[in-house]
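One protein chain omitted, others in place.
Let's turn to chain A:
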Amino acid sequence: MIGHDVFLPAPLLAVPSGIMVMLAATVWRRSAGRSLACAMVTLLLALAVVGRHTGGRPDNGDSLFIQDRWTSYTAALIIFSTLCILLMSWRDRGHDGTTRVDEYSLLFMLGTLGALAMVFSANYMPFFLGLEILGVSITGLATFRYRPVMAGCEAAMKYLILSGVSSAIFLFGTGLAYGVTGSLRFTPPVAAGGMPAALPVAATVMVLAGMFFKLSAAPFHMWLPDVMEGAPVPVAAFVAVVSKIAIFSALVRYFGTGAQPPFLNDIVSVVIILTIMAGNLLALRQTSLTRLMACSSIAHVGYLLIAFLCPGHVQSGAITVYLAAYAASTLGVFATMTAFASPDGPDGTRIAQWRGLFFSRPFLASAMALMLFSLAGIPPGIGFLAKFEVAATGVEHQRDVLLCTLIIGSIIGLYYYLNIIRIMMTAPLLPAHPLKRHARPELAALVIVLTIIVVIGGLFPARAIHPLLPAPPAPPGLPDGMTH
């Protein structure tokens, strides 16, 4: 049935080829540096060919993969994020020769492959494979934390077990869906004649539960802070950014961008409220910056789901801008954390360590503050526009309860983001902390690039707002919004 189909998006060809080369190089001689360089080249290559594909697309819609502007956008976002994360990991490479080895970048590449497979999939099979590849790579990556060793192992175990459970639920849903429709196409099952109506609903809910688990939407959010805290900082960034973009992209692909059926509407609305409140309230009492970022990431998933639930004129812009804003700002925070950390000093994961940074390293502190402002939705960062557009989608559909939750969540969020800035502004306990500064030009460049993206994206966002989502069944409203 699918044997003759050779339609394959080019990134799915480029990344595995790169992985093969890396594996071959590992067999020949192990070198973390070469592995990392190979990974970067592969990613750049994949970024260059992100919109291309091999073979002709079959017309009957039974292909394994799909390619349109939405896949190109999210795939580019994923590849770019992985590039940033690899740059963050550069520092760790030569630091501890015994534990930092080349499978580190290899696992990142595998995880990226999984994420890309999820983005491009139009069938349950590649999606599930992608999900598992991503999950297993993250499990491996989480253990790379060497100080303390136990934290990494704990994070990996937690992720392994919980991700296994969620995969099982998802697989069950897939099975039910196949039972209903007799097809593995990546769309919500619709009951055929004579089927009980509850069966497709159950299938959809189970698939949704599996996805929410990976997306860390409440009430399936508990694993995220633990895993991110236990993992190394770049891996935490990977969990927070890449895996979430991939799963959200697949979610939009699966359910489409039209109006959702009523039962789904209710479920997702409740999940959104729980997610926003849980994420923000949990973040209030955190003392660890990675945990705080995990909680903020949970809350942002909630905001993003509001845009998912409100189809219409502004939805496409809202989702694309929000994904970009979330990725850039979160990566910015993690990049700043890596730049802040020093091998013999604080590693930047405790909030208290950031005290007085405005005095000792003003530029780093300013970048961090900008990223946090952007996450909180305050100009001039791109997060301001993102939150604005998400609110616009909600207003368009008069989702009053969701909007109230958005506002309450934003105000709570403001508190903990501002709190970090406040701590950075507090005068340091010890004047002139004599820490050896390590020149790390790649991190400085990364922070600068992300800062520029966040600011330029916030000031001149016109180019980012294009209709990128997969075409919904209903016409999306007027194409032009010009008044003059």
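In the analysis below, a residue touches a chain if its C-beta (ideal position, glycine included) is under 8 Å from a C-beta of that chain, and two chains touch if they have at least 3 such contacts; residues count from 1.
Keep in mind that, in the parts below, contacts and distances are computed from a predicted model.
Asks: Would you mind picking the UniProt name of the chain not drawn here, from "Aspartyl/glutamyl-tRNA(Asn/Gln) amidotransferase subunit C", "Branched-chain amino acid transport system permease protein", "Sarcosine oxidase subunit beta" or "NADH-quinone oxidoreductase subunit M"?
Replies: Options "Aspartyl/glutamyl-tRNA(Asn/Gln) amidotransferase subunit C", "Branched-chain amino acid transport system permease protein", "Sarcosine oxidase subunit beta" or "NADH-quinone oxidoreductase subunit M" narrow down to "NADH-quinone oxidoreductase subunit M" for the missing chain.
Asks: For a quick check of understanding: of A:Gly279, A:Gly317 or A:Gly348, which residue touches the chain that isn't displayed?
Replies: Answer from the full complex: A:Gly317 touches the omitted chain.
Asks: Of the residues listed, A:Gln315, A:Ser329 or A:Ser410, which one is in contact with the missing chain?
Replies: The one listed residue touching the chain not shown is A:Ser410.
Asks: Mind pulling the chain A residues that touch the left-out chain?
Replies: Those residues of chain A that touch the unshown chain are 313-314, 317, 358, 362, 373, 378-380, 384, 388-389, 391-392, 395-396, 403, 406-407, 410-411, 414-415, 418-419, 421-422, 425-426, 460-462, 465-466, 478, 481-484.
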